[in-house]
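A protein chain is absent from this complex, but the other protein chains hold their places.
Here is chain A:
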Amino acid sequence: MIFAETLVKKYGGTAVVDNVTASIAQGKMTTFIGPNGAGKSTLLSMVSRLLSRDGGSVSIDGTPMEHVEDKELAKRLSILKQSNEMSVRLSVRDLVSFGRFPYTRGRLTDEDEQIIDDAVAYVELQEIENKFLDELSGGQRQRAFIAMILAQDTDYILLDEPLNNLDMRHSVQIMKVLRSLVDDLGKTVVLVIHDINFASCYSDYIVAMKYGKVEMEGRTWDVIHPEHLKKIYDMDFQVQEVNNQKICVYFS
């Protein structure tokens, strides 16, 4: 379990994340939702040590994060941010191979190659695994990065807007992959997503944030409710059940 206690992040006196306490249930998919600027990505960055904290603590499986060695942590927790510009020219396979770095420090064994093959196949990029990232479409590139995270094979997988740049088919594909990681392999997946319906259809728990605070958290079924959503987003929602899933309609 990941437990974040009274986390604070301030930029120039304003708290972007303001005393947030949240726990991430093991073996479940938890999604952070909320309007732009609510502090979701900042929170995720602090939990994954990408960003320093101005207050509070984070623990992983009961151990304070700072007591876990960087190398060890990289085998237990992975994070993918939303923008992934880089100056080097890499092929898809090169990129995915980096996922094995925490285990191999750069020297790949046959077993690693197998894991890399599997990760590439999971996101259906086998045919273009030798293409360079700058030759790919936004969606293909996004899937390549997700494959790298898959190859990293961590218990906790944190993804900041993984559906960015993806069309509907690939969004569904990625969400199914993530869902199967939870259901079949017992991984814990934490997401920041803007599409409320993907959150509703796939996640186990939802944490809704607003103005740097947790507005509401709970089981997906309970949070997805017109009144709650109105409070979170300040707009009207219709929620309808389709095939036992709650679908939010908010387009007009």
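Methods note: contacts are C-beta pairs under 8 Å (C-beta built on N, C-alpha and C of every residue); 3 or more make two chains touch, one makes a residue touch a chain; residues count from 1.
By definition in this document, contacts and distances are computed from a predicted model.
Not every chain of the complex appears here, and the one that does not is recorded in UniProt as "Iron ABC transporter permease", selected from "Dihydroorotase", "Iron ABC transporter permease", "ATP phosphoribosyltransferase regulatory subunit" or "Aspartate carbamoyltransferase".
Listed residues A:Phe3, A:Phe101 or A:Phe237: the one in touch with the omitted chain is A:Phe101. From the options A:Lys10, A:Lys28, A:Lys75 or A:Lys246, the residue with contact to the unseen chain in the full assembly is A:Lys75.
Seen across the whole complex, the unshown chain contacts chain A at 48-50, 52, 70-75, 78-81, 84-90, 94, 98-99, 101-102, 105-107, 152.
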